[in-house]
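As structure tokens, the structure follows; a few thoughts come after it.
In this view, the complex is presented without one of its protein chains, the others remaining in place.
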Amino acid sequence: MASDVFFFIFAGFAIACAISMVYHKNPLYSAISLVGVFIALSCLYVTLAAPFIAAVQILIYAGAIMVLVVFVIMLLNLDEDRRDNRLGFLYALGGGLGLILLAQTFFVFYAVMRAPQQAVNTAETAGKTMSIGQAMYTEYLLPVEIVGILLLMAIIGGVVMSRRLNQEQIEAVVDKELELRGQDEDKDDYRIAF
Amino acid sequence: MEAVLKTAFPFIVFSAGILAAFQGVLMIVAYTVLAERKVLGWMQGRVGPNRVGPWGVLQPFADLFKFILKEDLIPDKSTKFVYFLAPLVALSCALLPIVVYPFGPRIADPLGWLVPYVADWPTLGPAVAWIAEQAINMPLTIARIDVGVLFVLGITSVGVFGIALAGWSSNSKYSLMGGLRSSAQMISYELAMGASVIGVVMLAGTLDLNGIIEAQIRSPFKWFIIPQFLGFVVFLIAAFAETNRVPFDLPEAETELVAGFHTEYSALKFALFFMAEYVNMFTVSVMCVTLFLGGWYVPGLGKILQPGSIPYALVSHVAFIGKICFFLFLYIWVRGTLPRFRFDQLMNFGWKFLLPLGIANIILTIVVVYFLNS
Partner (left out) sequence: MEPSLASYLALSGILFTIGAVGVIYKRNAIGMFMCIELMLNSVNLTFVAFSRYYADTTGQLFVFMVMAVAACEAAVGLGIIIAFFRNRISVDVDDASLLKN
């Protein structure tokens, strides 16, 4: 009973936040909505007896990735994006893709509903930190190592990608861009961001 | 009726516990503010607030009423929704970790003494007996979860949003700079903080805060501050940065940024930020006490008082509060003593000194634990 109610509350919240994320043009509103989705999903993980994943979800997604995204949005001082899409056919494509995916979702829903119901295994060891840790460092050691290397590569890649340009490079880039667009205003505003 | 009450009983206990804990924390926070003004006054050869009530003890409530009665100014070009959301996020993220902290040891039979007095009463007697039975060995934690450490770290990191969003939505350059600085600072020092906690988690073998205290009681050192002194130092410094306190109060550096991220906030919204800062100080102090100073555990107390008895729990709880008060005093002491860092110094210190120190602590702990176990 209680977990049914929780499911509908958090599922509704997650879907509402997801729609608001796509709907809002302002990237910061989108980011806040996405944090809402992450928190709702984390609550769902708690009802699914996976407290470790729930805590990690908050720590990594809401606490690290989204803070980084908000930081970038604030740093670049992004405004609402009102320009028209040059590729208009994408709207039709998006609508079609959405309908297909929704149809697939309902197909899966009915197929699983009609399948013989698997009784919930109430042995709640699956979500415990201890069992996750044991699986991580015995059976799945290689994937964990690979993920570690991947993270190292991402750190180096991030540093290389976002390193500071020197003053001459900045001047060259800004001048070229403004020339390309034929705008003269706000030249200094742009330079601040570099 | 009886069945409904029995089903609702855990929820009632949770609600009562949350209410009591939040109330207690907010009282401690109110008097931390007063203590800060008093202690800073004494350090600077002043008296401090002494007009409201005897020795100024009613000053926090006077401040609160003033905050409530002030006019609530909202900047014209602010982003309204986010502007309202930010203080709420800041305060709720500061208060949330309280639900997982262990406030004292288990009491074997907390309400058993009450049962004989009411045994003859018609309905109350059995009800009290039932409640007393439920309360046997109840932990003094509101929500005992398996991943307490991760929960606290996660909620603390979400608290950055409050400050970042406040800075962004006020539409003021001071606020924006304050918000940017604070998000950069908190992202940087969170890493050092996480690294310093890992050593303790390895020694305890659990992420559960109660489990960590039990592991400290079992260990030969009694308090993890002895084997994990390096981790303790890193944690303490990172905690100062995480709570935006001097010497790391860059987000609200008065001389450069007016008041930083809350420049445009007034009245009750400002009060929420103010409270959030002090509640954060409290929660980080509790974390420090729990991880490194044994939480409520006092070495040797078990020989004087019976563990599990009510006096033992009371003394332990008072010791717990005393340890927290020491850290709160440390915050004020440091504020009265040290000057503020420059922003590039802050970043260099966090990334090039504190984080490597934290990682060195992890490696050292791994090596020691490995050789002790083999």
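Each chain carries a letter (A and B) given by its place in the written order, and its residues are counted from 1.
Note that a residue touches a chain if its C-beta (ideal position, glycine included) is under 8 Å from a C-beta of that chain, and two chains touch if they have at least 3 such contacts.
These numbers were taken from a predicted model, which means no experiment stands behind them.
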Shown chains contacted by the missing chain are A
Touching residues of chain A against the unshown chain: what are they? 1, 3-4, 7, 11, 14-15, 18-19, 21-22, 27, 30-31, 34, 37-38, 41, 44-45, 48-50, 52-53, 56-57, 60-61, 64-65, 68-69, 72-73, 75-76, 78, 81, 83, 85-87, 90-91, 93-95, 97-98, 101-102, 104-106, 108-110, 112-113, 117-118, 120-121, 123, 125-127, 131-132, 135-136, 140, 143-144, 147, 150-151, 153-155, 157-162, 165, 170, 173-174, 176-177, 190, 193-194
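The rule we apply is simple: only the chains that are shown with their structure count from here on.
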Under the stated contact criterion, what part of chain A meets chain B in this complex? 28-29, 32, 35, 51-52, 54-56, 58-59, 62-64, 66-68, 70-71, 74-75, 127-129
Using the touch definition from the top, list the residues of chain B that touch chain A in their complex. 79, 82, 85, 145-147, 150-151, 153-158, 160-161, 164-165, 167-168, 176, 179-180, 183-184, 186-187, 190, 206-207
